[in-house]
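Have a look at the structure below before the remarks.
Removed from the display is one protein chain of the complex; every other protein chain stays in position.
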Amino acid sequence: MYLRAVRGPRISRETAPVATGALPPAPPRVFASDNAAGAHPAVMEALARANAGHALAYGADPITREAVAQFRELFGAEVDVSFAYGGSGANVFALACMLQPAEAVVCTTSSHIAVDESGAPERILGAKLIDLPSPDAKLTPEMVRSVLHLRDSLHHVAPAVVSLTQVTEVGTLYEPAEVRALCDTAHEAGLRVHMDGARIANATAALGGTRAALRAMTIDAGVDVLTFGGTKAGGVFGEAVVFLTRDPQYAARAPRVHKQVGQLHSKQRFIAAQYSALLRDDLFVTLGRQANAAAARLHAAVSDVASLRLGAPPRANSLFPTIAQPARRRLQDWTFFWDWDAARDQARWMTAWDVTAQDVDAFAAGVRAAVA
Amino acid sequence: MYLRAVRGPRISRETAPVATGALPPAPPRVFASDNAAGAHPAVMEALARANAGHALAYGADPITREAVAQFRELFGAEVDVSFAYGGSGANVFALACMLQPAEAVVCTTSSHIAVDESGAPERILGAKLIDLPSPDAKLTPEMVRSVLHLRDSLHHVAPAVVSLTQVTEVGTLYEPAEVRALCDTAHEAGLRVHMDGARIANATAALGGTRAALRAMTIDAGVDVLTFGGTKAGGVFGEAVVFLTRDPQYAARAPRVHKQVGQLHSKQRFIAAQYSALLRDDLFVTLGRQANAAAARLHAAVSDVASLRLGAPPRANSLFPTIAQPARRRLQDWTFFWDWDAARDQARWMTAWDVTAQDVDAFAAGVRAAVA
Amino acid sequence: MYLRAVRGPRISRETAPVATGALPPAPPRVFASDNAAGAHPAVMEALARANAGHALAYGADPITREAVAQFRELFGAEVDVSFAYGGSGANVFALACMLQPAEAVVCTTSSHIAVDESGAPERILGAKLIDLPSPDAKLTPEMVRSVLHLRDSLHHVAPAVVSLTQVTEVGTLYEPAEVRALCDTAHEAGLRVHMDGARIANATAALGGTRAALRAMTIDAGVDVLTFGGTKAGGVFGEAVVFLTRDPQYAARAPRVHKQVGQLHSKQRFIAAQYSALLRDDLFVTLGRQANAAAARLHAAVSDVASLRLGAPPRANSLFPTIAQPARRRLQDWTFFWDWDAARDQARWMTAWDVTAQDVDAFAAGVRAAVA
Partner (left out) sequence: MYLRAVRGPRISRETAPVATGALPPAPPRVFASDNAAGAHPAVMEALARANAGHALAYGADPITREAVAQFRELFGAEVDVSFAYGGSGANVFALACMLQPAEAVVCTTSSHIAVDESGAPERILGAKLIDLPSPDAKLTPEMVRSVLHLRDSLHHVAPAVVSLTQVTEVGTLYEPAEVRALCDTAHEAGLRVHMDGARIANATAALGGTRAALRAMTIDAGVDVLTFGGTKAGGVFGEAVVFLTRDPQYAARAPRVHKQVGQLHSKQRFIAAQYSALLRDDLFVTLGRQANAAAARLHAAVSDVASLRLGAPPRANSLFPTIAQPARRRLQDWTFFWDWDAARDQARWMTAWDVTAQDVDAFAAGVRAAVA
């Protein structure tokens, strides 16, 4: 089923209603989204350092060179990196480099590109997203194979790029072997693979927390282009698009397409500096681990409340509890979080890198008070 | 599930393999599609008559004025008509007049715009199609209501146009009351309604065969813009886009958008003349009735063959038999028709306006010989 | 200067005002445009012949195969041909096959694609047209070279296709050597060449009237993709896009892009049949010659009227006279033709393939009566 949920803020910029009722004090940090958090101090310091003096714009600066070198240290000397402004823009930029006319992207109906980017892919790419339903928001080789026949007819768009999200939009994870199986299926059929890694930091933390773990589920598994999230990982703004496989066509097109889709920052050093800070000593993994741990703690604190139907502990940093009305609304008034599938009384709790144990405990206490 | 079937010719222009085996002689007319037929003699005569002397281009000619007048006689003096080249182009043109930026079209996953136009809507409109699964390829008010909440968030495209196909791509029909219920739901929510009437002639024939029947399921039911099919109805080329409801915005935009989407014919009199012929004495209804009757005759002739799983008699001009291999391939080699859902051994038989009783009987004999 | 003139009909479909005053009887054929003419009888006969029986749609039919074979006889076995509906659509389709993201088309400010297609190239291609001013509407190698430096910066679109029009929009002609020089310049720099040959028939007639002459200014000169006009050459509808040079990328993309841009006709045999007729015995050249001869006769008849400033005899089928008001309006009321550059009192007279000597003489008499 298409587009079950409404996420993100209402269009009108209403002040969130103040909390009421006999609930304990709300925690100072929210469980609405990981983009409700600010930036890590090391990122802020990097911004301040990058602010010294002049630097040529659009990437011809030493800070950008340093960050690119760090990415190459991580993924190998062959990779290329471009810095974009935001997540939707980075995805569109990556796909714009990968698609030819009348080609399409295979994804799930839950994918950010299909649901949460206000149609930016269709408008900017002019391409169809073949969005396949998937209960766990994961693609499988079988799903990819199920649409390959479309290439046999000129009446249909040709699947050309498989786009998967890691961590998925519903908090599930692809194991490295699953990514590899998808990439193998795609590559054998001549398709290329894009990974939307807006939460790649959380995924890395969840799958071992090492650089090897990150590589295992990306470049080693065969992913061609990776959106490597920065904003949710503790940044102020900026995403990285990492071209993991050497394709002369991507390389030729990318710089110009970069500006054409509105994602080339003039003062690019300020994005690069943030990535330098996040990559140094694997800070992004540390922050991903913190966010994941907060979600795990929250699960542990309330999973005995059967009505929440929380199921197994989370792999990453989100939980999808069931909370009937009026309790859900009451809790949202107390400290805001989003409905995920209102028709099924399902909400989403998401933890950011800076959520503390105290925040979790305070939130859990409120949930218990409202629900139990 | 998205895009189950491959229709239309393979990209390579292969000659269809010649028939083999102990089958009776194949009928001279095929059951592959209604666009395998040529044009009705009255259409050809109209083209010949229209070819006399000079006429100003792009619609400033008396033949266009005459055809527009005929449409107004049919639908009312308030309607406006534009003539397009082909079905995909006509749909895109209609939707281009109806959509604003970041607005989306609600349709089914089986709809021609979603499946069979090679992504023309996404490319030319830059808009998302919210394609909802529907076993009978029909939209319901409930389906429309299920996506209205998307308008509440700036992260999602806003459903703005409901596009239904009459006759649907799987041969089902909307009753006038069903169209009206959809239009009422759409209009109450501020959406507009487009009907892809590539087979509106077959639909009219099926629902009574009168002008009143046509109006009942279109303008009287609240449809805003109608693609009124001509090519499949017995024409050489050309489709009509009928703006049934007076909307100053459409009127202002349509002429220019018409050329912008590549659907404005210079020698427009040649399209208009065909419509004049098709509308005169309701020839389009007669031809739609003939096509429907051929499908009904075919159903009657083979519906006792249980393995075909043909179910109830067809409403319009298509049947979707189940035929396992190698019989299906053998029949297709004998006289070509398309697979509909190869994974389920389902094919499509479609009858054109000029298919005769002899054609049907010969085809049915072959089917019996191959399948039974 | 951009877009000097308004051509084509006003948006409102007004009846052209009736003639007044002491002018001789107006000729039955107009000098408004070559698309005011109907189709040649041989084309109509071909349509009638093509209307026999059934044929698989979308090009999988023997008539299409025959027309493609005729094009290969003309241009060589290596060329590929697609049939489109109209001129704007054919140009957009050709360019869509030739362009990558962030690439641009070099043309003149007078070119049909830049001026007369209501922005279809920008909308459907999403590409910029680098339109260079040119008094004679012709591109030169120097003009192409003048924009090559744009490729050196990611801030600019990259010129990738040179599009020239033959006959140009102001009636001038490229000599074969000029086309070759353009193609050489383009190819050396890695650009490809598109020729908008909406009036290629007139150009062929003007440059010798032989197949060798046609080849000399197209395939032999290095043109990669040719829009080979059919509608103005005596057809009912339909244009051909001829891929003259073997490019695997074009070949792979073309069939699908064909439908995506709304230019794939289901009953394609009806376009192919017209081209078969036009190519047989070089009928298109004969008709181009007739149109050109009518323009030449008109020039000879009135070129002594100094105020018209007609200059040298026309190469093809258009004249651009200067006629001050109120004489211009009076003549247009008598028999309609278009203003070309109203600010400079310039009009356009264009002759079609079916304009007779009597038509020309009657028109010339009226011009003398109104202007002298």
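Observations on the structure shown:
By written order: A, B and C. Residues from 1 in each chain.
FYI, contacts are C-beta pairs under 8 Å (C-beta built on N, C-alpha and C of every residue); 3 or more make two chains touch, one makes a residue touch a chain.
Just so it is clear, the structure is predicted and the values come from calculations on it, not from any experiment.
Summary of contacts with the chain left out: across C:34, C:116, C:239 or C:359, the touching residue is C:116. Of B:155, B:299 or B:348, it is B:155 that touches the chain left out of the display. Listed residues A:64, A:204, A:276 or A:318: the one in touch with the omitted chain is A:64. Checked against the full complex, the candidates A:123, A:215 or A:299 give a single residue touching the omitted chain, namely A:123. Touching the chain that is not shown, out of C:69, C:301, C:327 or C:342: C:342 (per the contact rule at the top). Even with one chain removed from view, subunit C keeps its contact list with that chain: residues 1-3, 6-11, 101-102, 104, 115-119, 122-124, 126-133, 146-147, 149-150, 152-157, 342.
Although one chain is not displayed, its contacts with subunit A can still be listed: residues 8-9, 11, 13-16, 28-30, 32-33, 35-39, 44, 47-48, 50-60, 64-65, 85-89, 92, 117-120, 123-124, 231-232, 236-237, 255-267, 270-271, 336, 352, 354.
Residues 58, 96-97, 100-102, 126, 154-155, 157-158, 253, 255-260, 264 are the ones on subunit B that touch the missing chain.
One rule holds in what follows: only the chains that are shown with their structure count from here on.
Across the structure, the highest number of inter-chain C-beta contacts is found for B-C. Here the CA centre of subunit B is 32 Å from the CA centre of subunit C. Rounded to whole angstrom units, the spacing between the C-alpha centres of subunit A and subunit C is 50.
In this assembly, the C-alpha centroid of subunit A lies 41 Å from the C-alpha centroid of subunit B.
Looking at subunit A, one finds that residues 101-102, 126, 154-155, 157 touch two or more other chains.
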